[in-house]
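Before any comments, here is the structure.
Only one protein chain is missing from this complex, and each of the others stays in its spot.
Residue numbering begins at 1 within each chain, and the chains themselves are lettered A, B and C in the order written.
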Amino acid sequence: MNLTNPFCDADGDKLREECGIFGVIGAREAAPMTALGLHALQHRGQEAVGITSFDGQEFYSRRGTGHVAANFSSAEALAELPGIMAAGHVRYSTTGGSGLRNVQPLFADLASGGFAIAHNGNISNAMHLKYDLVQKGAIFQSTSDTEVIIHLVATSRYPTLLDRFIDALRLVEGAYSLICMTPAGMIACRDPLGIRPLVMGKLGDATVFASETVALDVIGADFLREVEPGELVEVDLDGAVRTHRPFGDPPARPCIFEHVYFSRPDSLMGGSSVYEVRKAIGRELARESLADADMVIPVPDSGVPAALGYAQESGLPFELGIIRSHYVGRTFIQPSDGARNADVKRKHNANRAIVAGKRIVLVDDSIVRGTTSLKIVQMMRDAGAAEVHMRIASPPTEHSCFYGVDTPERSKLLAARMDVAAMAEFIQADSLAFVSLDGLYRAVGLKGRNAACPQYCDACFSGEYPTRLTDLADRDRPAQLDLPVA
Amino acid sequence: MNLTNPFCDADGDKLREECGIFGVIGAREAAPMTALGLHALQHRGQEAVGITSFDGQEFYSRRGTGHVAANFSSAEALAELPGIMAAGHVRYSTTGGSGLRNVQPLFADLASGGFAIAHNGNISNAMHLKYDLVQKGAIFQSTSDTEVIIHLVATSRYPTLLDRFIDALRLVEGAYSLICMTPAGMIACRDPLGIRPLVMGKLGDATVFASETVALDVIGADFLREVEPGELVEVDLDGAVRTHRPFGDPPARPCIFEHVYFSRPDSLMGGSSVYEVRKAIGRELARESLADADMVIPVPDSGVPAALGYAQESGLPFELGIIRSHYVGRTFIQPSDGARNADVKRKHNANRAIVAGKRIVLVDDSIVRGTTSLKIVQMMRDAGAAEVHMRIASPPTEHSCFYGVDTPERSKLLAARMDVAAMAEFIQADSLAFVSLDGLYRAVGLKGRNAACPQYCDACFSGEYPTRLTDLADRDRPAQLDLPVA
Amino acid sequence: MNLTNPFCDADGDKLREECGIFGVIGAREAAPMTALGLHALQHRGQEAVGITSFDGQEFYSRRGTGHVAANFSSAEALAELPGIMAAGHVRYSTTGGSGLRNVQPLFADLASGGFAIAHNGNISNAMHLKYDLVQKGAIFQSTSDTEVIIHLVATSRYPTLLDRFIDALRLVEGAYSLICMTPAGMIACRDPLGIRPLVMGKLGDATVFASETVALDVIGADFLREVEPGELVEVDLDGAVRTHRPFGDPPARPCIFEHVYFSRPDSLMGGSSVYEVRKAIGRELARESLADADMVIPVPDSGVPAALGYAQESGLPFELGIIRSHYVGRTFIQPSDGARNADVKRKHNANRAIVAGKRIVLVDDSIVRGTTSLKIVQMMRDAGAAEVHMRIASPPTEHSCFYGVDTPERSKLLAARMDVAAMAEFIQADSLAFVSLDGLYRAVGLKGRNAACPQYCDACFSGEYPTRLTDLADRDRPAQLDLPVA
Partner (left out) sequence: MNLTNPFCDADGDKLREECGIFGVIGAREAAPMTALGLHALQHRGQEAVGITSFDGQEFYSRRGTGHVAANFSSAEALAELPGIMAAGHVRYSTTGGSGLRNVQPLFADLASGGFAIAHNGNISNAMHLKYDLVQKGAIFQSTSDTEVIIHLVATSRYPTLLDRFIDALRLVEGAYSLICMTPAGMIACRDPLGIRPLVMGKLGDATVFASETVALDVIGADFLREVEPGELVEVDLDGAVRTHRPFGDPPARPCIFEHVYFSRPDSLMGGSSVYEVRKAIGRELARESLADADMVIPVPDSGVPAALGYAQESGLPFELGIIRSHYVGRTFIQPSDGARNADVKRKHNANRAIVAGKRIVLVDDSIVRGTTSLKIVQMMRDAGAAEVHMRIASPPTEHSCFYGVDTPERSKLLAARMDVAAMAEFIQADSLAFVSLDGLYRAVGLKGRNAACPQYCDACFSGEYPTRLTDLADRDRPAQLDLPVA
């Protein structure tokens, strides 16, 4: 999402989805619904949140850093956002001194009237396009790739807003699920490969769009269908829905990691229950890499469904050998004497009475840098575990993502630096196994991966990126585009 | 903890432990350790936190509202708390305009020097004692029952601080686990019945006290033993430990609800793993009240261990049919159109794909008012559950607690108002069953409840209070003691 | 400064200068100097402040609401603003929900590099120009008229930044003193009529620009000269100074009200001491409208110099009959019983012992709505004054200002609604007199006003506006330009 640095050296040891989006049109209380919907998508972005609404006359915006509940739970906050149409955005990171400028929805007053946009994804030629726009006199307000789309719309020569918008998207490459608002209504669309998710629901006369179905559940809306890859859905203020397919019909490549980790287990994604897919991954893993052990223990919370599947398939008992604290908050100062790994322990504590003297299988969703896995294995050994077998519910993560997921640069990915045996040694596990790429495809309900034309974007595992990566190729040229801290 | 109102109409639908305490003496970084320890006890009190330290010369205090991490994770905050001895407190509620005055540890400058005290429990004759003290010229700073102890110490005629302290405790009735600090060292003690928990650990030369063993785990300390009911442990600044038993040796009555709900599952309590006891309750429940169903679903997170036990005993599959959001925060404004029970849904969402068409057993730890149970049953039915059987891992909660647990007044307890059949109807479950009181005692490892002399305080279930309740009897007299908002 | 509403119904009863600007280039500590300089200009704008600096590589900005001291007195704040070039801005008002977007300096990343601009004045065809720019695809970030200049620069076809800047200014009408920064250096300029002030100073090798000379005094810089009306001064990072006069040499029309009220008395303006000019106005007033009285009393603080002049000319004693509180702060809730005019009294209190039984001459700088004058006259009578003669050190303010001064709309100006006799009755004074327009011109050192070609802009007194007022004429057209609250 940030033009200046597609890599982010996150201190957490997980890949992170960078955004969640939500929009509703035709509801009497559009902003309160949007707040609830975004709250259900909070796992997709915890650092900033914004909502823009339209009351038939004017657009209203409110943004803040932190969680949805901290910014949008009061009647006062929501009273600033009147109208029957609203859209919102949660995001993972805001960079540096840029304050709230990069918090979406972005808004601009175009010749055609107001235009608001919320984006999940990443535009892989944004710097290239920005360079051209600035040469022509465009002034950027943010360092967000999303703003490129607005300027392309503003300077397009087509007569209607819809044509200008399609004209703009034709120039853009990468991943985007978008929810836009104009004085005429809402436009939702998904890039031709459908890399990032976007679903559509119905609540009475209102139409709802969201990154995941859980956001429909929370407001009581019915799930209608996914917005199709390459589809653009227009909804008027009076409720009329029109669909367009301006980019033809190329084969889709949705992100497979949504099933592994990003999405909530209670969401439906690509027609399947995320929870069921994760359990199926656990079953594949048990079939592929059974361990001789006394019990299966999930690394909470993301490893739980796969661990359940592993336990059910293997017949080993499922036990909560690690207890996760609900109160995480900021990192604490660690006392130097004594307290080894206090920072991991305050999030995850070994259930010592259960694991002491036992041979355990730990199930986690993925390994990124490996530092957390190492600490968890140590913690289990400190608690007296006799053997620790690590099982991972995804293939090795060897490549960075350029489509809106926060990944460390490649050199910091453990799987890019060593093979599985070395990784096992690094994390000090008695054994380590990952589900195979084909196993993962089977878990999502396919026969296996079609190597000629993969059914998903699995670039983080395979290195096969489904789009051009123009800015990455350009790396040395656009130094002059780096925006000052302003 | 609050003199003016032992009842609290909490908006949550759980009994709530009101406090957690932690102290360490002899550690180079006593305050950072205390912060970590309190963080591990955060589930025992989320609304305010304080730490007091002593550097051999002076006492230092810092308090705040909200979580430990928000108040004590920075180096700046901890730098205000130098010294090798520190004690801290997390608490559930602070009342009204009283600001930070009631946040513990309380501190006073006595003739013998500084005296700091952190208290978990509730003194059931505090108003009575306060009335007498005020008549003699004592000026109270807080509305906390704990302050009564300080004034009793200050006005005792005994020559040594220890004798004054014991003199004070002799006048006090109710539940108290205390950690105190004087310029000479730390004193930890537990009321004669041992109603509230307190454990003792060791980290190198340092001695550590805490409400639960998890707080020892997080700093890497070893669990030594529980402070015994009626025991008073004195630790000098040079590490010497002395133990006293000034109240003789009456049979203990620790709170049985700590096993059911208050304590963390990874704690050891009374010699048993809390997690194992909860699983054992689930097994008892399955034996006592098996349901003919397709799967067992925990109400997360507190129902999980009992549900695992129920599933293992019954042979029914254990499934995550309810997904709990990690992002709870404040209550949201609920849109009036459509969204039924949005406020429950944003915390717990039905995993629709799993439960649709299924007969489910829901396992929860307790029923207080019943309002949340009703909403969860509705949510499961809305998600398509064919039958909903509720199983509760404690007996019916029929009585208020006066020993430091936040309970609604009796008239609001569902079990005080109706029998089990009526409760089942109220929450709209197809069936409802509670574990029996004897089953609960079996789960903690006994043969059953000794009716003549119960081994635990189970007053919330049985109505048999193990101490006098002087203030409750006095109800009309001490009106003139109500403190102004100051 | 705000496009949407040139009128502002201020709750104070004074005209208010809307901005002060300051810039320095070639100083090791440019930002700390700018903070001090802006502090000395705080009377020109109290509601928001911003500073932008350049360190040879990047631009840095920091903005805030409130006073300079509250935002820029800490080492941390100033450490965010490295470099040898900095410019800053204080402003009177920020409108509505627009937050910090309108706080200057504005910054944009143009094809030529960064461009920062701080503006004192008002562009009287800004809405007209903005309409055209938006039609061509420009996206505005603020509702400030100043942003129009940036877009005109960004879209100009001239090859160099200087030519683009001059090209932009040719399209602009109204009042502007500007301090701009580019990666090459600083550009300061003043509109062809020189309506708003701008001075130039020297401190060692550094060049300084500021709205008033007091800002030079505070940092110890020497006053060099005023930037001439229509002059554009370019200063390179290496210190080279070049001057340009792109608009020819029309006769200047600086604002005469700067002498009456806006500027600080210790500033030099147009070659004269502001303090001496104000005393001279007082002397003119005494000659034109002597009152038979016992003493001269200034309405503090702005009336003090004119009252001293009046006292010296008339021979009447000068006494502090009104004491001004230094602690003004927010408006208080007024108790309904008793306290008449408490809100005026908490700012100004009658020195009852001095005025009781006396015939007094009150000297104030101007009358805007007349409401404050009425309350002060009442206060003096309540304190026992026998007669109250009001003398005003400016002609009647009959017209609104469109050049960067905050004036009520014309219908609220007392002098636009009634003649002097009626005004005297309205404020309940025994007599009322204003200095004549010619008297005012004499006080600034001229023979009198040249009616054919006035030497100053005195539109607020005479209604003779020295520029076209395009937006005012356009009033009905640009409704579609009103920006949403964003």
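By our rule, a contact is a pair of C-beta atoms (placed from the backbone, for glycine too) under 8 Å apart; a residue touches a chain by one contact, two chains touch by 3 or more.
These numbers come from a predicted model, not from an experiment.
Counting contacts over the entire complex, the absent chain touches B, C. Residue-wise, the contact with the chain that is not shown comes from C:Ser325, picked out of C:Gln57, C:Thr160, C:Ser325 or C:Asn450. When the missing chain is restored to the complex, the residue among C:Arg28, C:Arg245 or C:Arg468 that touches it is C:Arg28.
When the full complex is taken into account, the listed residue touching the unshown chain is C:Arg352, out of C:Arg352, C:Arg381 or C:Arg410. Touching the missing chain, out of C:Gly64, C:Pro265 or C:Gly384, is residue C:Pro265. Think of the hidden chain as still there; on chain B it touches residues 52, 58-61, 80, 97, 99-100, 107-111, 113-114, 134-141, 150-151, 154-155, 480-481, 483-486.
Summarising the interface, chain C meets the missing chain with residues 27-29, 32-33, 35-36, 39-40, 42-43, 46, 67-70, 72-75, 78, 203-204, 206, 214, 217-221, 264-266, 268, 273, 275-276, 301, 304-305, 308, 312, 317-320, 323, 325-340, 342, 345-346, 349-354.
One rule holds in what follows: only the chains that are shown with their structure count from here on.
Distances between chain centres, each the mean of the C-alpha atoms, put B farthest from chain C. One simple way to say how far apart two chains are is to compare their mean CA positions; for chain A and chain B this gives 37 Å. Mean C-alpha position of chain A lies 51 Å from that of chain C.
Distance from the chain B centre to the chain C centre is 62 Å, each centre being the mean of its Cα atoms.
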